[in-house]
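With one protein chain withheld, the remaining protein chains of the complex are depicted in position.
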Amino acid sequence: MTRLTRALAPFVLIAVLLAGWEIACRALSVPLYFLPPPLAIAQALAADWKPLLLSAWNTLSMALIALVVASVLAQALALAVGLSPIMERAVRPLAVVLQVTPVVAIAPLVVIWAGLDHAGRAIVALAVVVAFFPIFSGAVTGLKAADPDLELLFDLYGASRLQRLTRLRLPSAVPYLLEGHKVAAGLALIGAVVAEFVAGSGEAQGLAWRILESSHRMQTAEMFAAVLVLGAMGAALHAILEAAERAGLAWWRGR
Amino acid sequence: MTRLTRALAPFVLIAVLLAGWEIACRALSVPLYFLPPPLAIAQALAADWKPLLLSAWNTLSMALIALVVASVLAQALALAVGLSPIMERAVRPLAVVLQVTPVVAIAPLVVIWAGLDHAGRAIVALAVVVAFFPIFSGAVTGLKAADPDLELLFDLYGASRLQRLTRLRLPSAVPYLLEGHKVAAGLALIGAVVAEFVAGSGEAQGLAWRILESSHRMQTAEMFAAVLVLGAMGAALHAILEAAERAGLAWWRGR
Amino acid sequence: MIAALSEVEVDYPRRRALGPFSLEIGAGEIVALVGPSGCGKSTAMRLLAGLEAPSRGRVARTPGRGETAVVFQAPTLAPWLSARANAALPLALAGVGRTEAAARADAALARVGLKGAEAARPAQLSGGMAMRVSLARALVTDPKLLLLDEPFAALDEITRRALADDVLALWAQARPAIVFVTHNVEEAVYMASRVVVMTKGPGRTAGEVATEAALPRAAGFRTTPAFRAQVEAVSALLSQGMAPV
Amino acid sequence: MIAALSEVEVDYPRRRALGPFSLEIGAGEIVALVGPSGCGKSTAMRLLAGLEAPSRGRVARTPGRGETAVVFQAPTLAPWLSARANAALPLALAGVGRTEAAARADAALARVGLKGAEAARPAQLSGGMAMRVSLARALVTDPKLLLLDEPFAALDEITRRALADDVLALWAQARPAIVFVTHNVEEAVYMASRVVVMTKGPGRTAGEVATEAALPRAAGFRTTPAFRAQVEAVSALLSQGMAPV
Partner (left out) sequence: SPAKQAEAPKAGGLTPIRFATDWKAEAEQGGYYEALAEGLYARHGLDVKIVQGGPAVNVPQLLGAGSVDLGVGSNPFIVLNLVQAHVPVKAVAAEFQKDPQVLLAHPGTGVAALADLKGHPILLDDASITGLWVWLKAKYGFTDGQVRKYDFNNGPFLADKRAAQQGYVTSEPYTIEKQAHEKPVVFLLADNGYPGYASMILAPDTLIAKDPAAVKAFVEATAQGWRDYLYGDPRPADALILKDNPEMTQDVLDQARDKLKSYAIVDGGDAKAAGVGTMTDVRWNAIFDVAASQGAYPKTLDVKQGYTLQFLK
């Protein structure tokens, strides 16, 4: 019973919210193009599911590549930075600058740098910029979260900086890394979408294009359907990472 | 000496990078409108610093309000969710959907809701959407990171859910909350900029206004100057939060 | 009867931790649990506290919520709370007012010899001091069942004896049932009305030694022949229990 | 001389932790440090290990990096490593090959009675087992200076004595200098060539008791009158040091 409740909980809440929304839309007779009721969105979804899924796959693959690249880059940089406090003080402000640099501002440059024929590369690069920071920040914070007594032990045994990094600080950072990736996954997805907004040309096939197009055409139900697909992908990605986090933490804690 | 090195490290690295950039630009004679050399950016900065600072202040104030609102909302929701695992399973996917919803997609709705005369509200609301997730996710993760033996102790003394939340889980979450806020600060800033891109008004012209204007007028040096100011604000905000994190963690650990 | 384990067994994925093991704790009884390292004493304590369920067998407990107090083997203090706030935690959870809770916590800290360290954080305490804060936290309430897992292990002989007498004095007032784990056989015999000896893990009962002398002990009890005889008996059971079966 | 503290004092923000305190450790010497809880024994150990600097006074040390081994008062194990990997850590850091390190770690674990628990994680170990892994980690290398902070506190009498003899046997082979903290006076006298007694915190030297008998002890040493006399002497110094000055 409780197990069932747990499994159904998200759906029940969503159903309640949707019902409220539908009723509100009808009661206030909100025009379709302002805020479509859930049923209209469902219809749009049912009508368009094939191209939507194709677009979703395009966006998702970009986001996944970006997440992997961001993960590798951020962790590599965090490790490099972890070797020397001076490096950290030097690199960290630059990472922040990268985080707050609007994708829109650098998109044209990235597009030109990637070449107009490789819109995919530009999109991945921009999504990497968006997803990079939480992993980097989590890694840097986590690398410092090691048990101070274990740090003393490593002092005692004359561990080299590299040994300390790989054998103490990196494993100690695992919980923070997992959390960082959880935040970054969503950012990679939204980063891919935003990148496609700004870097995609007519050839782009991802969800962003559908969202923009439906928005411009005030086909708000279609737009919500696309956003919904995006949200579902995000939730699925999050659920996977959440499961990975649970497993990772159980491994890490040893129970 | 080492203290000096530490304090100067970021500046030295930045100086080296800038010098390399300047030299590369000159050597390859990259056109100014394509990628301006640092000196040109510095000139633009010197020429425009007054309006830039005003814009920066507009953006920063929006971002700060958004950060505070996001912080309050995310923590309140995380606490509510922390009271019941079923609530968590229900709310968390919705939070993810919110995270991956592109600001551009919901901007028109938010603008309608806020009214055209309150562009500021719309910007803050959109920036809140962007900054919300890392705090929420960090809070939820942190609320579960309490020492399992202390959890047993709370079982033993028959602590109520609320007591467990406020006296055990919330304090245990402090390190994760601090990390979440560090990531969210940058997101609030970039969120405010992006929100201004899509929902801004000419009334309070923030940095987004400057960036778009320079970008469209191909005054790339001016655009970089605005991005630079944004980056500096981000770095400053980050440094403040970093200091707060250090103090917070020292308090938390009791040493 | 306050708590009872009947033929309990506790299994972990690749290892049995305890049992089959039975133990009945009567009201107002003081029972010492001794046994080799890793035999399942801490596991048995968690069962008695109702914090864990056995894989097999039955656990019966009469104390209600908040009527059991435990000192875990490790101090288990909240790092963000002062010694005072840590000791006052059970009171705070029971809804006792701030000032009263603080006063009672201070009194408990003074009782374990930590006057002056009330404001210190766990990270600022020595190992023995942290353990004593944990003990103060258990003594601050009025439990029906007090479970102490090697509470004095990190303490010097003198502090240790003083605290043992203190616990006995406390017992004389409210007569809670006390179960404590110790590696100090003399301490076990001195404090307990009954010493339960466990075999090496997974622990079973190796034997029991009961002490007739009235509790709390009369001065000089440690030097009586009866005391020495019982210490010898427990030691013999221990050696037996550790021999490969 | 392997390590020496001369008139050291350690101050923490609101509290003096130690001193003034002096202690010289000769090569191959076994020194026991006893004193009341919170007197600064662990602090003194950290100074001897070179892990902390005194607020005043001087610390001299001859062992190079990696030639000191420490068992902290708490187990201090990496939760993500198995008992084997934890015990092998000093070897891994010294660049010893994987298989050799694992073999030596297994041998050290067997020596502390943990055969069969090599693959377990710290969270799956009992308190005493975790402490023994920590001890195995200290014994796995060939240190010049071995610092043990209450290594046997969480262990039963029998395991404790076996391990004490084991440490002495190890000492007989390589003759490292050993400093160990204990609350067990008999253990101190049995194992050490010199017992240093500290006053209550901030700890100073209350007195020293030296033992003439050869190390490792002959069988039956615990029953000799000399042993009893020295135990009495240390206990007397302890009581003295704990009295308010």
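Chains here go by letter, A, B, C and D, matching the order in which they are written, and residues are numbered from 1 within each.
We adopt the following convention: a residue touches a chain if its C-beta (ideal position, glycine included) is under 8 Å from a C-beta of that chain, and two chains touch if they have at least 3 such contacts.
Just so it is clear, the model here is predicted, and its values are computed rather than measured.
Visitor: Using the document's definition of touch, tell me which of B:Tyr176, B:Phe197 or B:Trp252 contacts the absent chain.
Guide: Considering all chains, including the one not shown, the answer is B:Phe197.
Visitor: Touching the absent chain: which residues on subunit B qualify?
Guide: 31-34, 104, 107-109, 111-112, 115-117, 119, 196-203, 205, 212-213, 215-220
Visitor: State which residues belonging to subunit A touch the missing partner chain.
Guide: Within subunit A, the residues that touch the unshown chain are 31, 33-34, 104, 107-108, 111-112, 115-116, 197-203, 212-213, 215-218, 220.
Following the convention adopted for this analysis, only the chains that are shown with their structure count from here on.
Visitor: In the touch network of chains, how many steps separate subunit A from subunit C on the shortest route?
Guide: The distance in steps between these two chains is 2.
Visitor: How many angstrom lie between the centres of subunit A and subunit B, each centre taken as the mean Cα position?
Guide: Chain centroid spacing, subunit A to subunit B, equals 15 Å.
Visitor: On a C-alpha centroid basis, what's the spacing between subunit B and subunit D, in Å?
Guide: About 50 Å, centre to centre.
Visitor: Enumerate the residues of subunit D that touch no fewer than two other chains.
Guide: Counting only residues that touch two or more other chains, subunit D contributes 74, 124.
Visitor: Enumerate the residues of subunit B that touch no fewer than two other chains.
Guide: Counting only residues that touch two or more other chains, subunit B contributes none.
Visitor: Line, ring, star, complete or other: which one describes how these chains touch?
Guide: If you draw each chain as a dot and join those that touch, you get a single closed ring.
Visitor: When you check every pair of chains, which ones turn out to touch?
Guide: Touching chain pairs, listed by label, come out as A-B, A-D, B-C, C-D.
Visitor: If we count contacts the way the header does, which residues on subunit B are in touch with subunit C in the complex?
Guide: Of all residues in subunit B, those touching subunit C are 147, 149-150, 152-159, 163, 167-168, 171, 174, 251-255.
Visitor: Where on subunit C is subunit D touching in the complex?
Guide: 12, 15, 34-38, 41-42, 73-74, 113, 117, 120, 124-129, 132, 150, 153-160, 183-185, 235, 238-239, 242
Visitor: What does subunit D use to touch subunit A in their complex?
Guide: Listed in rising order, the residues of subunit D that touch subunit A are 46, 49-51, 64-66, 68-70, 72, 74, 76, 78-81, 89-90, 92-94, 121-124, 141.
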